[in-house]
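Everything on this sheet refers to the single structure shown next.
Left out: one protein chain. Kept in place: all the others.
For chain A:
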Amino acid sequence: MVRYILWRIAAMVPTLFLISALVFTIIELPPGDYFESYVSELRAMGEEADLAEIELLKARYGFDQPMVVRYFHWVGGFFVGDFGYSFEYRLPVSEVVGDRLWLTILLSTVTIIFTWLLAFPIGIYSATHQYSWGDYGLTFVGLIGIAVPNFMLALVMMYFANIWFGTSIGGLMAREYLDQPVSWDKLMSIAEHMWIPVLIIGTAGTAGMVRRLRANLLDELQKQYVVTARAKGLHPLRILLKYPLRMALNFFISDIGSILPAIISGAEVTAIVLSLETTGPMLIKALQSQDMYLAGSFLMFLAFLTVLGVLVSDIALALLDPRIRLGGGSSK
């Protein structure tokens, strides 16, 4: 088992290197660089750019050097916590991202937990009461959840939250706590603001997960071992929780790998609508203005999360499923 985990971690390294090369190539692909678009933007506004300063910056960040050198310079920085320099903000990337990263992670985690808490009971109910009114009703609600675009839901919620609860739900906390050190009041403010984005981002995921859990459970409920368990005289609920649900968990766990980045990147449009202080809006802005180190580091962050998620789900699967853990011991 330890061997397996070590092997999987070792396998992450080349994967991440490949991804970093890919990301770097992609952000280099559009013609020109940040400075050119900056200069042309200034010109469009009728201002003269300080060409000398720009030349200085270009030399400092190695823009006159070949792509390969710049790539290794960029990647090498990761190991010492240097993710490059954001030209847009004129700050190191790590400082720009800082707080937003933690808020993103917090929001995502809460969303995932919310999704699971909602999806599990509904999925189990739908599967065990197949073709009942409850099943149809929940399916209907779920399909609406999938069909309605997140940003639209966000707008609607924003409106009603303002009218009914008097909460101005733009952002993840009240304005006065921005850039303040962590305090009890700040946390309370975050909690107060958090539920709306969680609800919005979570609905679509929940609906999809309910459908998948329902389908998986329905398959498992037909299996012979369920009949065996009934023949032993077990209570139906106990059978359900111990056998088919446990089997159906496998897909749930293998989902973790894709859920992390999906939630973080999928929430961008919502985040813009609600003007959340997460990383999503920043990434889009960075891509628009060709702020390449900022954008690249973001993409790397997403990739890292994906790889990490897959690792976590693989390890969890091995722990949960003896067939994987004791792999190859099958007699058939």
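Operating definition for what follows: contacts are C-beta pairs under 8 Å (C-beta built on N, C-alpha and C of every residue); 3 or more make two chains touch, one makes a residue touch a chain; residues count from 1.
Here is the rule we go by: contacts and distances are computed from a predicted model.
Novice: Name the chain not shown, per its UniProt record: "Cytochrome oxidase maturation protein Cbb3", "ABC transporter ATP-binding protein", "Sigma-70 family RNA polymerase sigma factor" or "Transcriptional regulator, PadR family"?
Specialist: Hidden chain identified via UniProt as "ABC transporter ATP-binding protein".
Novice: Who touches the missing chain here, A:Thr228, A:Ser258, A:Ser275 or A:Gln288?
Specialist: Among A:Thr228, A:Ser258, A:Ser275 or A:Gln288, only A:Thr228 touches the chain that is not shown.
Novice: Per the definition of touch given earlier, which of A:Val39, A:Ala174, A:Leu199 or A:Leu320 contacts the omitted chain?
Specialist: Counting the whole complex, the residue in contact with the absent chain is A:Leu320.
Novice: Using the document's contact rule, name the residues of chain A that touch the chain not shown here.
Specialist: 3-4, 223-225, 227-236, 242-243, 246-247, 320-323, 326-332
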